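Only one protein chain is missing; all other protein chains are in place.
The block that comes next holds chain A.
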Amino acid sequence: MNPLQELTTRLRGLLSPAQVITDRQQLRTYECDGLAQYRVIPGLVVLPHDAAQCAAIVGHCAELGVPFVARGSGTGLSGGALPHAAGVLIVTAQMRSIVEVAAADERAIVEPGVINLDVTKAARPHGYYYAPDPSSQQICSIGGNVAENSGGAHCLKYGFTTNHVTGLELVTPQGELVSLGGRAPDPPGYDLIGAFVGSEGTLGITTQVTVRLTRSPEAVCTVLAGYVGAKEAGNATSAVIAAGVVPAAIEMMDALAIEAAEAAVHCGYPAGAGAVLIVELDGPAAEVDAQFARVEPLLREHGAFEVRVARDEAERALIWKGRKSAFAAVGRISPDYIVQDGVIPRTALPEVLRRIALLSQEHGVRVANVFHAGDGNLHPLVLFDDAVPGAAAHAEEVSAAILDLCIEHGGSITGEHGVGMDKAKHMPLMYTSDDLDTMQLLRCAFDPAGIANPGKVFPTPRLCGEAPGRRKGAHPLQEAGIAEVF
């Protein structure tokens, strides 16, 4: 019996029949996450109901040396939850209780399968919400958000998942159930929560998360400004930031992205706009008024031909609908497209946009630009038609060139979608082999056997050497009484 078969037998003894999937047709439904260009049919799928089951599953994986991949809702855009053919896919969708909304502590305690937006829905009656809001927030899970350190349109002001997690219960790749942090801040020792959030499933599986809740703002002011082109919109963005205003969000869409959004959701953006900015201000009503009074003239000075303020929730929702549906909407104007995710310093925005336009012209490949302009997080959508021979490869080339541009300007290869399977090969653009080797020291501390989501994040795995605690003979420093044995 091979290790996977042995694991299947053991897990059948541990879980109910409905929790263990081996039927090939059913396995196939898990073959990819939100990045469908990578597909692998998992060897086995299990759906644990609680932390104890999760720990037992991983414990058996560790014993048998079977790789495991954790999956939440499967909305990831970097292939982070791409299954392993000879491994088990551990799906957290059944672990979906909101354990507690502790408004007086400004915390919520949730299981990993809980949907992001449901945390906000549960907290809202108390006057709070969960700030990180990835565009997929209606379906993505908190466990996935923790793994990916998800951001969202409002992280310009409120930060990312990592800034909102104060406690984690997790299963290490050796099958230990460990609880870190809690409702109080600053737990003693190394910040393992900080190290774990954003580790893309390579350090273990989250089984419970304590998140910070944020007071719902008194006032929200959503402004839509139309510009002739992206350059003007980019300059306006810089001017707003330079004025010392920190909006909750500043989003930009260019002509092609607007065209797609209009076709899909009829968002009614200013006619003839070559670019639009969505600027959202939130906070105490008086503060929002004061900020709007500073922001509006800046938007106009830099070329806005129309500035529209949402008068009610419906108008606000419509403005955001155009932005949040942009990725999917591009399907209206192109049969296929690649969603890129790169980051540049905000001041490089006009230059990088110019270079992207140039790339697009040179290669005859259309690029629609949608991005979080406030923090320089670009999401160029590279359009192509897979029916045309070579078109996909060509689009890939343009997409990769855009990443090179980001690095050239001192940015990052990913702002929020993660490295996953897709960008492991690009990591050496950003980091030296020593940098990557050092990151993997952390990996070795958590996962010496390398069974947690192998093949993701790092282009080359590090051999961890001897497992900790299995040292042969005493270390010289230890013999001298200087160091302790752990």
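Simple rule for what comes next: a residue touches a chain if its C-beta (ideal position, glycine included) is under 8 Å from a C-beta of that chain, and two chains touch if they have at least 3 such contacts; residues count from 1.
Operating definition for what follows: contacts and distances are computed from a predicted model.
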item: Undisplayed chain, where the name is taken from the UniProt record, one of "Glutamate synthase alpha subunit C-terminal domain-containing protein", "Cytochrome c-type biogenesis protein", "Glycosyl transferase family 2" or "Glycolate oxidase"; value: "Glycolate oxidase"
item: Absent-chain contact - pick from A:C140, A:I241, A:L298 or A:M421; value: A:I241
item: Selected from A:V101, A:V343, A:L381 or A:A395 as touching the chain missing from the view; value: A:V343
item: Hidden partner interface residues of chain A, rising order; value: 102, 104-107, 127, 148-149, 151, 155, 159-160, 162-163, 172, 176, 178-195, 197-199, 215, 217-218, 238, 241-242, 244, 246, 283-287, 290, 343-347, 372, 375-377, 410-419, 423, 427, 430-432, 434-439, 441-446, 457, 464, 468, 475-478, 481-484, 486
